[in-house]
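Inspection log for the structure reproduced underneath, given as structure tokens.
Missing here is one protein chain; the remaining ones are kept as they sit in the complex.
== chain A ==
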């Protein structure tokens, strides 16, 4: 270890060892399950990884009272861990062997990063991701313009390009000199994105003393995901919940957010990040809505235009008359049973009526949601926040609204949502429908904020529509998730700002 602490500007090398006495090391390893821990260790023991995570190997045989005698060779060590993989045992056993045995001299930053990323793969919902859009800035035409506020270049044609190693190099140049960072790039399996883990050490030194002084808690880690072929960046929110570190971790995160566009920019090609209003724990969903495919600006019912399935061949060379999307499956049954249906309508037994209504509701749900928002599509959003900025509807229905019990009575005139709070918003939408452009300042505009919570918010709304609890035809468009935002303000019944366009 160096005797002198000399500040450097280089990034932290991956081979930098961290003492295993550090509580963070054990904590990081203990978070993993036994199988993933063992497979990770076997990965460490791969001959190609020896420069990054060298285990302690026996040089001369002394020290017989060692509880974990060092193995003679890599193969031997691999065998020991493979054996552990075969038989059952506790996680404790593996962690102890790593910390007190084979890596007692310290695990490297690379190993810690791997352990952290492995935890992320094992628990994909453990991080909340916020999507940012990368936008090109106008090249200032003069010195004065350069001083002024940045302007978006709306007419820009090139798509921002991401090159991992150049980006990391530039980002290091942007990070302040009194901070050290460790970068680890990884490509998760089955997802078209690059994952960059940044671990920050707020000390200009990279010696053991500095490392021992800082805690290795999660708040110092920031993940950035770069989806392939998409002008978006996903940033992980701070993971820690402790009150003491929030301020610090926020500032570290802010630093990174500032650094990203600068690191992406090149001479005469500047970029800025803009919040895309989308935050979720589900990376697959994020890739669907802010990814590389066709589905970015065609959510909800519009997804039938973006769907990439072979079921509906949309080729102009297909001579067969396309059946309307709603009756694909039961087209034949529809034709045959149309007469029967008419009869069923006329008899109007209650049972038939319910069945009819249920079918109608299903069709409406299909029309509004298309193929999206299925409960099992793995694209669940767990939280949607909507702020209603529409004026309160006039007194016409205020009495009804006041005694809003929350129970759905079937006096279909009163169109209610599931719970009382939504009803007010609902009326506001009706109102906004009536006079669209009366943006009167005198109107009373209560701040109504709706928060939808659940494992898959839009699938839940779809189920409500299918069950006939929410009137699918009068439901505002943002309830279908077609805007692709999880945070938004509603004015005139539509998400404000981008007027629903995906540009």
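Keep in mind that, in the parts below, a contact is a pair of C-beta atoms (placed from the backbone, for glycine too) under 8 Å apart; a residue touches a chain by one contact, two chains touch by 3 or more; residues count from 1.
To be clear about the criterion, contacts and distances are computed from a predicted model.
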{"item": "Hidden chain of the complex, named as in its UniProt record, picked from \"ER membrane protein complex subunit 2\", \"Cytoplasmic tRNA 2-thiolation protein 1\", \"Cytochrome b-c1 complex subunit Rieske, mitochondrial\" or \"Cenp-O kinetochore centromere component\"", "value": "\"Cenp-O kinetochore centromere component\""}
{"item": "Candidate in contact with the missing chain, chosen from A:159, A:358 or A:467", "value": "A:159"}
{"item": "Candidates A:26, A:179, A:297 or A:489 - the one touching the absent chain", "value": "A:297"}
{"item": "Contacting the left-out chain in the complete assembly, out of A:197, A:456 or A:494", "value": "A:494"}
{"item": "Touch list for chain A against the chain that is not drawn", "value": "154-161, 228-232, 291-298, 301-302, 305-306, 308, 314-322, 367-368, 429, 432-433, 436-437, 473-477, 482, 492-494, 499-503"}
